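Left out: one protein chain. Kept in place: all the others.
Moving on, here comes chain A:
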Amino acid sequence: MPSHRMPSEADIISTVEFNHTGELLATGDKGGRVVIFQREPESKNAPHSQGEYDVYSTFQSHEPEFDYLKSLEIEEKINKIKWLPQQNAAHSLLSTNDKTIKLWKITERDKRPEGYNLKDEEGKLKDLSTVTSLQVPVLKPMDLMVEVSPRRIFANGHTYHINSISVNSDCETYMSADDLRINLWHLAITDRSFNIVDIKPANMEDLTEVITASEFHPHHCNLFVYSSSKGSLRLCDMRAAALCDKHSKLFEEPEDPSNRSFFSEIISSVSDVKFSHSGRYMLTRDYLTVKVWDLNMEARPIETYQVHDYLRSKLCSLYESDCIFDKFECAWNGSDSVIMTGAYNNFFRMFDRNTKRDVTLEASRESSKPRAVLKPRRVCVGGKRRRDDISVDSLDFTKKILHTAWHPAENIIAIAATNNLYIFQDKVNSDMH
């Protein structure tokens, strides 16, 4: 983000996503813009800038709209971006706001034809009498130009707000989920979609549960999962029925009766669900924890990690300030051995599943200079307090890291801290453990 611009609400980053090779990193913001970063190829000439990300393209994906029927504005904020697997020289991605999904094609132009017979270099028609011989136009190199064009617009598919999109492993279809319904689209067809999940009750007064996130299985094109505000996960098989209201598997952890409070349901609401790269596990994030689920075991997660348990006694304040409704995302590393999620005070947390070690790091200009090593942070909860510890009461709850992404293969992470994007690379030790 350019540093000379005054920070405004439109610059708040609302989604971050690496493409399948990790060469490109896309961010969407509240103002409806998409910024794509490209990783510079490592070169011997400039060893210090090897592998750094620079701005590749910026474009306006969505504009604010007005729904005349409901007299409500439709925000242009980009909720999610998903890259399509690359099939030719061009890159494609899907970007969505609350109501409309768009397919964007990103192409490069680095050559242009020169030596036309009928036109001169400025494009003006030549005086034909001056043309004495024919020449074949040749392609000459030019400065790289990145062109972005909207190829498809998938509109009018959703009554409620879209929270997720997910491209199928078949590379032909994708799904979009809103609070109550999930639709299946074909990437080439914009005028119709198939409804595959519908949890809207006949009587809206009976509504007690909504869909919070959903994703296709990375390998099985017939399987997808969706999470709910009551903390459950439903794995569905599209081969079983056209309307997948009946789940194939229901993943739910029984409530701990000793921990029950009026806030139990709210903090159990799943804000994000991600399949592991292997396809064997699922990662979920709820308000205080991240959990790893084995697809073969529905009764409970196989691993639970506390993100910020010190907030458990502050739930009333967090409810009053609405912070309890913040939706944090979670991410796997390339080998599924480490999981990452954001927290408050610009902190983010990483959990090593093998060593069971965890670390808290901070994304801020003050605490990290380029090429400096990030210092682990600690939140003290009473008792002995070390020098650099932060107390729970000094945490800044307006600085929340909701969106994080991990490079598909390397130890490179992208962290969105309000309107700043941080990219951290682990050069010294590419192996986390």
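Everything that follows uses one rule, which is that a contact is a pair of C-beta atoms (placed from the backbone, for glycine too) under 8 Å apart; a residue touches a chain by one contact, two chains touch by 3 or more; residues count from 1.
The rule is simple: contacts and distances are computed from a predicted model.
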Protein name as given in UniProt for the chain not displayed, "Cell division cycle-associated protein 4", "DNA repair protein RAD51 homolog 3", "Glycerol-3-phosphate acyltransferase 3-like" or "Ciliary neurotrophic factor receptor subunit alpha": "Cell division cycle-associated protein 4"
Residue among A:S164, A:T212 or A:N411 touching the omitted chain: A:T212
Hidden partner chain, touching residue among A:D127, A:D143 or A:E320: A:E320
Contact with the hidden chain (one of A:A26, A:L103, A:V379 or A:L395): A:L395
Contact footprint on chain A, counting only the chain that is left out: 67-75, 98, 160-161, 179-180, 204-205, 207-210, 212, 229, 257-263, 265-266, 269, 312-317, 319-322, 325, 393-398
